[in-house]
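Left out: one protein chain. Kept in place: all the others.
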Amino acid sequence: MAEPRRKMKDLRKQPGFDFMAWFCIVFLYAPIVVLIIFSFNDNRSVVRWTEFSLRWYYAAFDNEGIRNATIVSLKVAAVSTLFATTFATMAALATTRTPPFRGQMLSYAIINQPLMIPEIVTAVATLSFFSIIKQLTGVTGIGYLMLAHTVFCIPFAYMPIRARLEDMNLTLEQAAADLYATPIQVFRKVTMPLLAPGIVAGGMLAFVVSLDDVIITLMVAGPGETTLPVYILGQIRRGITPEINAVSTLLLLLSIVLVSAFFTLGNKKK
Amino acid sequence: MAQDTADMSGKSAKNMILAEGVTKTFGEGDSKVHALDDVSISIRENEFFTLLGPSGCGKTTLLRLIAGFELPTKGNILLDGQEIGHLPPYKRPVNTVFQNYALFPHMTVARNIGFGLEMQGRSKSEIKQAIEKMLALVQMEHLANRQTDQLSGGQQQRVALARALAPHPKVLLLDEPLSALDLKLRKEMQIELKRLQSETGITFVFVTHDQEEALTMSDRIAVMKAGHILQVGRPKQIYNQPARRFVADFIGDINIFEVDLDEVSGTTGRVTLPGGATLPADLPEADVPAGAVSVAIRPENMRLADARDSAAKLKGTVTNVVYFGAGSNVHVALKGGSEVIVRTTGEVLDDGHEVGLILPDRVQVLVD
Partner (left out) sequence: MGAVQHSGADARLDEARRRVEADTRRRRRQLLAPTLIVIGVFGLFPLTITLIYSFLSPGVYGGVTWEFSTDAYVQFLFERDIFDDTLSFSGTYLSIYGRSIGLAFGATVGALLIGFPTAYFIASKPPSQRNFWLFLITLPFWTNLLIRTYAVLLIIRDEGIVNLSLQSIGLIDQPLTILYTDFAVFLGLIYSYLPFMVLPLYASLEKLDFRLVEAAYDLYATRFQVLRHVIVPMAKPGIVAGCILVFIPGLGAYITPELLGGGKELMIGNLIALQFGGSRNWPFGSAAALILMVVVMMSLIVYVRYAGKEGNSHG
């Protein structure tokens, strides 16, 4: 009997590459999965699995420090997302819906500046600047933190909004103008409705990025302005508690939900 | 300049669009490009007018200037006697069918069609009526509530037409609207467009690079090249009496002969072919100086004959026969080296056959 012909190997494949890809996924997800699983562990030791339990979640909800930090986090993220997304939308309209102009490259560089400078440098520079303003004006408050977050959220909100505008066919807006829509009507009836998914996506990214920030918040936040990640960092420094696993899991899941929504939003209209 | 013979179609001779000395440049300094260079044209009411030319000839720019998406650098554009060159697009009673249709993806078919009227602030009932009328006109009644991304290319095309016709513009501009369709659908839409134009009585300005499309559909054609209009005329004129070498070359197959011109009198003269035979000739403009000129003869305006036939003014050898269904193109190498193409529906000749060529009674002289 003839030996069955061996299936020809896929020419695209390189030896070991598939293994590395799977290793990469396991490497990225294993620690997260372990963290999530052990947040449901009944045992205080965080090492050996005993029994499924939600006790650390209850404990976290009861913890006033965690509650306050969560409220601060959400407040800061909401305000800075609102401003960053609004500003980013305006900037994206300016850079994609007006003819090329002198200083366009400079504008891009300024918008993306927060991405190009190491966070720690931004953090201490902002701290120094704010300390001068505080000295000169005597004004204190959570506004500083919101402002700092707005700055670094703008480029993240800007990216998907600009991408959406660039994908959008310019002739749609011309078609509207051709059909007697004034510039304001064009914006309201055509540009805005088509841009909306981009704005929502940009807003979600800004929100996630604000929610996740540690370094800048650590430097800039005043007393009573501890955000959740900064609170978690403080707790980790003091030692590992299962409560922190529970809070971390919740924060992770929030990010995952938002980013998943962002992805579906991005893929829907393509 | 390009000649323009008297209107013979019986349609009104009132000018709907009049462009005078329109120039459009893009860029500045060394990279400055003349998309349109001092172009003047008149398009009549209720006419199917085509701007024909290769890409980059300025036909789309001219259309965009009429629509108002760009402002001319210089010159004047009149619509029905009103100066519109300086107005923004939403103040011009002119609508456009875009090359990629540009249907609003977030609106239904019906809302797309009603958009123009909605923007004009017409009443709800009026808009509803107009939408129904337009849907019937393009035979799309059953798809009124579809999203536009669920439509086929041909259906999108019809919606784009209905949307642009709904506000009943004075002029409908069409920017290569058939280029995205396959051949069969394109042929159908050509007939459909002709029908819509005669039913609505709206002036159509159609842009295309497809000469066959232009010849099939147009009342008149303007052939453009490099920002200039070379010739304006009815399809037959453009085809049979091309005035410029470029026009002759661009439209269909053609044989061009280098000849001597003399006996010039007004717009006629007499040319002497390389073999010594002479023919009466039409000139594209009065008083072309005598001397070396080119003449153009369509392959179907020549006939093959026996090499000994006394009526055959040129002689040569068959080098190649290309069969295309309805007939054949016979390539003939003339004595003296040049090659011509003759279209025949008759018997197929072998390569190497000695043949004579019978030329038409008159030929058209070209200027560059």
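When the chains are written out, they are named A and B in that same order, and each has its own residue count from 1.
Note that a contact is a pair of C-beta atoms (placed from the backbone, for glycine too) under 8 Å apart; a residue touches a chain by one contact, two chains touch by 3 or more.
Predicted model, so just to flag it, every value in this text is computed and none were measured.
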item	value
Residue among A:L82, A:V200, A:L233 or A:L265 that touches the chain left out of view	A:L233
Of A:C24, A:L170 or A:M192, the residue in touch with the unshown chain	A:C24
Chain not shown, touching residues in chain B	20-21, 40, 71-72, 74-76, 78, 83, 85-88
Absent-chain interface as seen on chain A, which is shown	11-21, 23-25, 27-32, 34-35, 38, 46-47, 83, 86-88, 90-91, 93-95, 98-99, 101, 107, 110-111, 113-114, 116-129, 131-132, 147-148, 150-152, 154, 158, 205, 208, 211-212, 214-215, 218-219, 229, 232-233, 236, 240, 244-245, 248, 251-252, 255-256, 258-260, 263, 267
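The criterion applied here is as follows: only the chains that are shown with their structure count from here on.
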item	value
Between chain A and chain B, centroid-to-centroid distance (C-alpha), Å	55
Chain A contact footprint on chain B (complex, rising order)	67-69, 88-90, 94-96, 98, 100, 102, 104-106, 115-116, 119-120, 163-164, 167
Contact footprint of chain B on chain A as seen in their complex	169, 171-172, 174-182, 185, 189-190, 193-194, 269
